[in-house]
Structure formats: C-alpha cells, structure tokens
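Yeah, one chain of the complex is gone here, protein chain that is, but the others are all in their spots.
Each chain gets a letter, A, B and C, in the order it is written, and its residues are counted from 1.
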C-alpha cells in the first residue's frame, strides 16, 4: 500500500475530497471479458450510501457511479472489462460546505485535521477533505469489480458489536443482516441496538463498533509469505479504513489466552483435502489461505463529531472548545460493513491474480 | 509488502530457511554515512536469540551476523553505510534436522505445513523451512539498521499478557523489561508468569501472549494517507510476524466500547504544537503520526508444537496423530518482543524517508 | 512502471480510451503548497493538441483539462496542491467512431490491434482504444504538474530528425522551436521539412522522426543505482510512448564508435563542483545525474495509418488488405515532442523526491 494505491496485480488508486467536485477509483490490472456495468457497482454503493436510515448521516448523496474507461461491448451486447484501467467516478452533489466553516481553523479532536495541517501545511477542511469517510465510496466501487474477479468467493460482513453490546453467536444468521439497517446478524440484538443507538443519537454522542467480514470459497493457497501474507495484506487493508483501530484474524486477540492444544485446528481427511475441526486460524496459516472461511474482524472507534464541547486548539495554537455540527454518523461502524467487504474483495482479487501468476 | 520484501524507500528483503545454510536480509535505500558495525546489530539479535532462558527453545544458535556489503570506511576509521544495499547474513549452525524427519510427511495442525504443500507442491519441512520463526532473525538484523536511520526515536517492547494473565498497568516500568527473561514490564507479574510458564513448559503445552511496542520521539506528520497510512503499514508489519493473529493501535479493540466523548484525545496548547490530554489514538490519526508515542499491540497464538497428540492428516491424505518433538518455545510471544520492535523500526524508517521525500 | 502507472514517489496513473467518454491521470505523491491551476496545465496540452497545423491529425479536440481533486485555496486566493491525489480529466468530444468501423475486425499492420485482441480477447477498436496516442494527453497533463515540482529545471524538446533529414547542429536554436509547427530548432531545416512533410501527407504516407529532450538545471545526485538509475527510468519512460523504438542518452549509439579517450568527459575545477569539457554522458554517469544537462533522444516510427493498401488478416484469420482512413498524423513524431518533455518532467520529479527521501 503506497500513498493512494493498493494491490499489486489488481491495483486500486482512489482520489477525491469530501466536498470537491468528484471522487473515484482507477482499477488497474483487472482481467478482461468480465461482464461489468454501472449497475453491478451501484448496488454495493447503495448499501454504503448515507441517509439510508436514522442511524447514519443525513447527508444526501446519490452516489451514482460512472464508468469512464476499461469496458467495451463484447460483440454480444454485453459490456465487459477489456483489461485496461477501469475509471470509476462519483460526483459529489450535496456538499453543504458552509457547515464546515468553523473547522477551517479549529482542529476537531480525534479527527485528522491537525495532522494534515502539520504535515502538508494546507488542507481542504470541508468535511475532512481527503480524510473523510466519503473516500470509502471509491473503495466500495472498486470492491464491486473485485468481487467479479473472484466470482466463486462469497464475501459477507456484519456488525457484531456496538459499544459494549455483542451479538449472541447462537443467533448468527446471515439472512438477518439484510433485514435490519444495522447489518446485524442477530435479530434480537438488532432491536436492542436500535434502541441503544437512538439514545446515542439523541445525546449527540457517538459509539464504536466491531465488524466481521467472512469470505467463503477461498481455495487453499492464496497468499505470498513471508511479507506478502494474505493476513498481513488484510490487516493493512482493514486498518486503512477510516476510524479503524484494530484488526484480528480468526481467534484474534483471544488466541493469546489459548493453549496450543485448544488453538490448533485439528484436521481429518475430507473429500477435497483436509477437513478442519475448528477455524481458530480464520482461514489463514503461515500467511496462506487454508481453504476454510477467511474471517477478519476490525474495531471502529466512535466518530469525534459530537455535540458535547471538547477542548482543542486552533491552527494558530490558541486553546478553544469545539462542537461539531455538520451531519454525522452516530455509529460509523454501520457503514463500515460494506467498506470492509470491499477491502476483503480487493485483497482477495489481488492475491488470486498473484497466486495465479506464480503458480499457473 | 510483496513476497519477501517490505518498505518503499527503506526496503527490506529476507531469505533463508530454518535449516538451510544461512538466512539473511538485504536492506536497500538506507541513507549513507550512518555508522554501522556488526556489533550494532548483534546486540538486538542476542535479545531474540533462542536458548537464552528456560522459557525459549533450547536450539543453540550463535546468530552471528556478517555484513557483506553497503558499509565502508568513512576515512576517519569508522565503518559507515554508503547508501548501497546492506547484505546481512546469519549462518545456521545447530540445525538437528533429523528431529523433523517425522513431519516431512505429516502436517502439524496450526502450522503452515499443509498450506505450503498445497500451494507449492514442495517444501523444506525441516523446522518449518521458510515459515519458521527463525526467519525473524533477519527482521531483527534489519531493524537494527532501521533504528539508526531514525536515531531520535526510541522503540521499546514488552510482553503485556501471557495467556489469561495481564500486567498491572500501574506497575509498568520499562527498566523492569531488561531485568527478567520475559520482557515483562511489571516485576510482580514477571514472577507469577515465570511460575505459570514453568507449568506450561512441564506440561509440554504452549500459550499465547500479547506484546506492546511503543515508539517515542516520532514527530507529527509521518504517514501517507489514505492507503500508505502509518497504522496500516504497522498492522501489516506486525501481522506478518509468525503466529500473530491480531494487531491494534492505541485504544484498539477497546475503542469499540468508547463514546466519542471518551475516545477523542483533547488538545491543549503545548510548547511545540498541541499537548494531547490522552492517547487513545496511539499516536496516529488519519494514518499520520500525531507526535504522541506510537503504541501498537499484537496477539501471538500459542505454538502448535506441543507434546499432546493432535489429530491430523499426512500429505497422502491419511488420518493420523502427531506429537511435535523438536525444540520449541512454550510461549513464542516472548521472543516476538524484539521482533515487534524491529518491525516498528523498519516501518518508521521507511515512513521517515517517504515523508522527507514528499515534504523536504 | 507497472500496468498503467509509473513513478515511485511522484506516481502517475492514467486511464481512458481514444473514443471513450474521457481520459485522464491521477498524480499521487505531489508535494503540497505548489500553485496549480487548470490553465498551468492547459498550455502544455495545447502544444500537444491535434489539429494545430496541417502536419498533424485533423481530429478536433479541445483537450480541456479539469482538476477534480488535490488542490485547494491556500487562504491567499491561490489554488495550491494539498499533497493528496490530483485527478486530471479530459473529456473526448470529437470521436467520429464510425471512421473506425472497418478496423473492428481487421488488424492494422504496425498497430496494436492484433496483440490486444490476442492478449485480452476483446478490445475497444475505436481509434485504437487504449493503445491510441490520445493517451499521451494524460501524460502531458501529469507532466505539467511534474514541472512545478522541479521548478528549477528547464525541460525543452525538439524534433531533430524527420525521415532521413537531420538538423544542422550549428543552427540549433531553442527559440526557433516555438516559431514553427514542427518543433524544429533549425530554421532552415524547418522549411525544408515542411515541404518534405507536405509531400508525405499528399502521398497518404507517413514518416518516422527523432526527438531530443534536454533538461537543464538538474543538480548532481539524482538517480538510484543500480536498477533505479535515472537513465534506466528515462529509457523506460520514453520507450513507453506510443511508436517509440529506440532511446539514447548523451552520445548514445554513437558511443559505440568512440574510444575511451574521446568518450570520457574530462573535468576541470568549476565554481560549483566540476566543469565538464564535454557531455557525451548526456548528464548521467552510473545512473546518477552529473549536474550537466540531461540529454535524451528517442526514435519514433512512422504511423501505420496510411492510404497505401497493406496486406493483413482479420480477427477470423482471413487474409485481406487494409487502407486506414480516419484522421492521422503524417509524422507522429511532431506531437511526441511535448509528450517526451512531459515524461522527462515526471521521471525527474520522481527522482528528485526519491533523492530527497534517501538523502534529506
């Protein structure tokens, strides 16, 4: 991952600020002859789109994607990828930049305002500029392309913790994720969380969350030890998402408390290679996929855009207080679900191509 | 991170198998005129070296590093870097490969044996070959060079959890880390853990751990959003270490339970930029260093090399049991401390140079 | 250089097909606070723009560039770079794709039609799609940004040979380059070439050319041996331009005929380091700039779009003849001048940042 690009063979470069004219992604290295239309991408963007429920920011963006290059008719009336770079552009339409006049000079604690100013000496402060979570729309668009590259892999995400409230694993149901606006796989938890989040929202507060992303259908063998490990790339990909402060694979931090007897996933003979008796590894051993589901979780901090005044300084070094107005998410973790799915898709697509390059 | 290299401007490439003739690292892009002698590196290798205490593997390796290139006399009798690639080689001397005869054909659960075979169709099974933690010696050697590149930064690591036992933060003392063989910063915990680990060792079992690495003296501004984020690179670097299953920055997973009021680090005016009133960010906001200490923790799973028989299959698909003989660490997390420090050093050195490239 | 990107710290990614909705470039890694407006870029695009004289294709394109991201007000009324990715987009307006109906199925000899089809199995045939020289507009746009990064360097290009006709070095005058539509630095040659090219054009033929690009003001020290050499990167950059078949630095191929006595550039003491008595090296020794002008020449083949029928096959393997209609350049080398300048600028900007990264 370098600057604003990631991936080696399936390479994604994004651009754009929250309140600039547009943002987008260039997807380079995509295999050719894959059917691809804007509507294939739009569905995923709609999942991430703000303003879908009372639990997300009320900014209204159509998030309509345009494909500027890299697809062409295959002669049978279908648009397909051509192997050349796919440029995806989303125009910004509902910017309301004046909401952000105040933060032109004052640093919001917990935001990137101060560090951008300290590093670059200039920044587009409107809505956080480049550091805005709005950038993740470009990730989701790229992820939609990536999914098509690894068509045999199913990638799903869910919110598994909101603040102190965890799901009950016994209730885990992927179908439920589609039914509630929280991407929660536990119907009972979804209800409780809705109430809890209403409280958070009404208080003008915010809360953190944990997201779980699972990729099923990944064959054994993807990943390039010892630095191009699949889990290392997943860790970077998830950590690069706005507000993420932790990433774990399989048993994750809980593995620290396990003994070798309990942790190692035993194997029995299966019809196609080993049948693992557990998946503490989260589908990755030695940086290489095992054929089991790849399971990643990441923690998202609460947004710092809250109505309670916080102590801060301005860019002249003067002490002041700040209350963030603007429109914000009480729990940014919710919209991080489709973003995490997209990053999983991009990393897997890249590793699929890299594996195929080395191994045939 | 790609294959066996990481870093952009300060780039490290490692090679070598556990039981091959040698392993090593090529450090490319190092600035010139930095005093560098083998002994500068040796001290760090000695910290990681096996056989230092009863809590680590009894394999005996001198881990003596040789510098094959990239240093020269500066005319004043000192050896200094010349800006050309620095080749660091460590010969293997105490291989006892026959200990591993059994695992030539049988996959150890929780190890990379199966996936290497499935991916590559051939592997050096002796001691895990390329997937052995022995590879981390090369990281530590490279890390010693990296520390010299960022001479103003102090990097220290400690074991903060062993199995279910955490340190008491009130007892945290960096000086204590040097005094016990567990790199534990809490003298009281160190004693308890020693007893606990003796039990683990005598049982032929193993246990996981959590390591914390802190870098002090990192100035504000290092890191390249939005994919070359400092924390994203740290996540990849730590996750690439053998047996690591989770990485977190600052408050990490605990941030999921925090409100925006509690999480955001408030700022007051300090003599040199802001004085932060807390460090939940772990020294990184928006992927850029804040000037506060950079705090990373990672979870290490227990090694699967244990004396209790585990169910597995062999490479012919036949079901069998395995007991790993060989010489192993009851808690590989201990020796992961200097490795984590080295990875922190390499990532910071790279970001220092990248920042300097873009910003002057 | 990988796929559709080049550069390490100053990194350019381009996208777009000749007859798609738009093409463009993402410039990543640009230092902040550099004044940048669309008009700074437009001037260079206008030099490359088709339809400027009777010697270039009659396709009419405004080639109007829009900046979608990466610039912001500096507070003093100027637009400046912010250090985030700069997205540059140019819409296609005068496509006349029907001119290309015939080549949907038939491969033009000397063009990339056949290889794109053989590699990808699908291609946007209209105007050559991605392989069209129209892509070079994106390079020129990126090059305009690069020039600002290395403001102390003057980059100029000229046509020094058209078919068998070379300039007279005694007449070389940079000012003359601006005065004739051929970018020819020799006023006398410019007249003769104009007549010669009129003949080529009227015959429906085409002819090759040699372009020389000179960068003055490059300080000693840029370049990263032994694979990131300045001249190696320049060679790749120039060879990547459409229709280029050869690249040379300094004395170039003529150096093969020189003795060591004649070739080596002798040195005398100058006020700021050495004064070289000649520049056979073309400003690069050992892959590192010497402080002398960097001199690169590249040969451009004649376009294969000519009115004389040529033997070829179609995509079904059937033999046929082809006459390329459409609108084309009798000497594509002319418009390659600003493209070569842009590539020189991008490579130098990247090496400037890389040098600064390693050396401070």
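As a convention for this text, contacts are C-beta pairs under 8 Å (C-beta built on N, C-alpha and C of every residue); 3 or more make two chains touch, one makes a residue touch a chain.
No experiment lies behind these values; they were computed from the predicted model shown.
Engineer: From the touch rule at the top of the page, work out which displayed chains the omitted chain touches.
Structural biologist: Contacts of the omitted chain with visible chains: A, B, C.
Engineer: Going by the contact rule already stated, which one of C:3, C:33 or C:66 would touch the omitted chain in the full complex?
Structural biologist: With C:3, C:33 or C:66 as choices, the missing chain is touched by C:3.
Engineer: Tell me which residue among C:18, C:161 or C:180 touches the hidden chain in the full complex.
Structural biologist: Looking across C:18, C:161 or C:180, the contact with the absent chain belongs to C:161.
Engineer: From the list C:208, C:293 or C:338, pick the residue that touches the absent chain.
Structural biologist: In the complete complex, the chain left out is touched by residue C:208.
Engineer: If the hidden chain were put back, which residues of chain B would touch it?
Structural biologist: Against the left-out chain, chain B lists 2-5, 11, 13-17, 20-24, 26, 28-29, 32-33, 66, 68-70, 72, 74-75, 80, 82-87, 89, 119-124, 129-130.
Engineer: On chain C, what residues meet the omitted chain?
Structural biologist: The list for chain C reads 1-6, 8, 14, 107-112, 114-116, 118-120, 130-131, 135, 161-164, 200, 205-210, 220-221, 223-229, 231-240, 242, 245-261, 263-269, 273-274, 277, 280-282, 285-291, 299-306, 308, 310-313, 317-319, 333, 355, 359.
Engineer: Would you write out the residues of chain A that touch the absent chain, in ascending order?
Structural biologist: Listed in rising order, the touching residues are 8-9, 29-32, 83-84, 224-225, 353-354, 356-360.
Note that in this section only the chains that are shown with their structure count from here on.
Engineer: Give a one-word verdict, same or different, on whether chain A and chain B use largely identical residue numbers at their interface, taking over half shared as same.
Structural biologist: Same: most residue numbers at the chain A-chain B interface appear in both copies.
Engineer: Which chain maximises the distance between its CA centroid and that of chain C?
Structural biologist: Farthest by centroid: B.
Engineer: Give, as an integer number of Å, the spacing between the C-alpha centres of chain C and chain A.
Structural biologist: 38
Engineer: Could you tell me the distance, in whole angstrom, between the mean C-alpha positions of chain B and chain C?
Structural biologist: 45
Engineer: Any idea how many Å lie between the Cα centroids of chain A and chain B?
Structural biologist: That pair's centroid distance is 27 Å.
Engineer: If I count partner chains per residue in chain C, which residues reach a count of at least 2?
Structural biologist: In chain C, residues 29, 32, 83-84 touch at least two other chains, as defined above.
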